[in-house]
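The complex appears here minus one protein chain, its other protein chains still in place.
Presenting chain A:
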Amino acid sequence: MPDSATGPRRPPAPAPGPPGRPLLDVRDLRVTFPAHRSRVRPVRGVDLTLAAGECLAIVGESGSGKSVTVRSLLGLAGPRARVEAERMDLDGEDLLSMSARRLRQVRGGSIGLVLQDALVSLDPLRPVRAEIAEALRNHRVVAGRDVPGRVVDLLDQAGVPEPEVRARQYPHELSGGLRQRALIAAAMAAEPPILVADEPTTALDVTTQARLLASLAGRKSAGTALLLVSHDLAVVAGIADRVAVMYQGLIVEQGPAADLLSTPAHPYTRLLLAAVPSAANRGLPLAPPTTAAATPQPTGGCVFAPRCPQVTDRCLEQRPTAVPVGPGRSARCWYAEPARPTAPAAPARSLPVQARPVQATAPILTASGLTKSFPGPDGSARRAVDDVSFELRPAEILGVVGESGSGKTTVANLILALLAPDSGTVLLDGEAWSRRPEPQRRPLRRRIQLVPQDPLGSFDPRYTVARIVGEAVPERGDQRRRRVAALLDRVGLAAGLLDRRPAQLSGGERQRVAVARALAPEPAVLVCDEPVSALDVSVQAQILDLFDGLRRDLGTAMLFVSHDLGVVQHLSDRVMVMRAGRVVEAGDADEVFEHPGHPYTQDLLAALPRLRPGRVDLAKDGGARRDTTGYARTTGEPLP
């Protein structure tokens, strides 16, 4: 472990204490919020330690309490939060009994916080230099006249090109990656020994994500202690020294990253690992069949029991305590045992990869030479889509991958005939689709349906689920309600949801309702525009399973647009890699991902986070590459 004095630019790093004592030491952290007639308990007893130069990753799905945990370290869990702990020490000093004044020194001075999605985490009305300068002035890092110069230095250190120009720009003028870097620069301005990053890469493209993770790794090796929060095990695999898996306010498993990822001991960790889509588990379900919605357990038993595939009576009655399962490892499970993950449960439903469309069938959808330009900010035309052609056959899933701005969504809108192409045509069932007047097209629109990225935005918030889906159903009255219930059943939702409104649904339920609505008119083609990118890995796994099932059972063809290569690789039969409006590579999914021909595809693949931490291979096999988990995302190796 590199020691904290390596960085020549780091003047008196707040003394990292006597060796052996962690910078951060938290015992039995509990956070409660008062709620209607009861209390919400997002964190119910978390133990954490973090030393200089170390990276601890907290992984869990949304609602697991991971964000509340890290925010409560800075006293930012919210004005109504009640934070209690047996011990919450920052370098020997109690965080809970700190004065407001001292706490403000700690914020930014001792612990830097980087939030998800810098577009909303940076003040949109102020240039980024104002945000960084604020941190410098709050902590009196440099004399007032040196602030502008230091701001530029900090941006430069955070890897922002042309820092003088960028400093004057506003958040909306910067790309997602640069915004995130600016936010890191602001959080690191006073050189805190601890950096807390809450989902720092979730809104980013793979390549940007890879660069950002590398830059965080650089901070770590310069001695900064890193507390990383993510819902995706693959993202943290490459950088974390230790991983803590959180579920419903408890750390269910904790241990060195390499061990935990290769031989998970808790069933939830296994479930998370299995949920990561890849070519290796194509055609196999990613998530176990959901029996019950994850409801909090009010009494005794294990918090994970309602979703656990190995649940026993004991789990329902007694809450397990954290038991050691190896050197530096612990897990909260009565049956915890480090084991190599096996294929997820319930293989009965799955038919392996054979369910491929027959190439001989006629295509449903044919796009040829599609081109579309939009006027740019200076009035000149900018080509969003440039000469894109493809065919889609029944029961086929065509993946469209590319970074943001590559023209993927424009292609989707051209296929939906929501935009008219400048040139080129789209044929549906061999007949004109794009080039025909809207009144003629309208009766055919039911043939192509859309599954949007943000279903919440596509629902009328005042409508009930029954009405949202019912709108797309031709039947009336009772028959309509029965049909809607049948559609909900098809997407794995209980009829009890019929009278809920969108705000009362979870992210996964919303996306299922969106799919049910798209299926209502019995379409031949589904256009899915980033349908899982706003979801947690475990929920994403369920939705991907749903798409795979629909294709298999109903023969629906799909145009699947995503920036996530793992997802596309898992689901697609063929892929199309787009860059700057052009298709740079297209073909059979296995072929493209195993032998990428275009350098851009190679770059994208290289940037993909891998579940196998490289150091595992080195440690165990002296440098020889070995498949340690069987869940590598990038190559199509079969499961061990």
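Keep this in mind: contacts are C-beta pairs under 8 Å (C-beta built on N, C-alpha and C of every residue); 3 or more make two chains touch, one makes a residue touch a chain; residues count from 1.
Heads up, the rule we're going with is that contacts and distances are computed from a predicted model.
One chain of the complex is hidden; its UniProt record names it "Peptide/nickel transport system permease protein", one of "Peptide/nickel transport system permease protein", "Transcriptional regulator", "Alcohol dehydrogenase catalytic domain-containing protein" or "Cytochrome b561". Checked against the hidden chain, the listed residues A:A52, A:A85, A:L113 or A:I415 yield one contact partner: A:L113.
One of A:V31, A:V46, A:V59 or A:L74 touches the chain omitted from the figure, and that residue is A:L74. Set against the missing chain, the residues A:T32, A:S64 or A:S121 yield one that touches it, A:S121. In the complete complex, the residue from A:K66, A:H139, A:R211 or A:R307 that touches the missing chain is A:H139. Checked against the hidden chain, the listed residues A:L23, A:L48, A:A167 or A:A187 yield one contact partner: A:A187. Residues touching the missing chain, restricted to chain A, are 71, 74, 76, 79, 104-109, 111-113, 115-117, 120-127, 131, 134-135, 138-139, 170, 172-173, 183, 186-187, 189-190, 377, 379 (touch as defined at the top).
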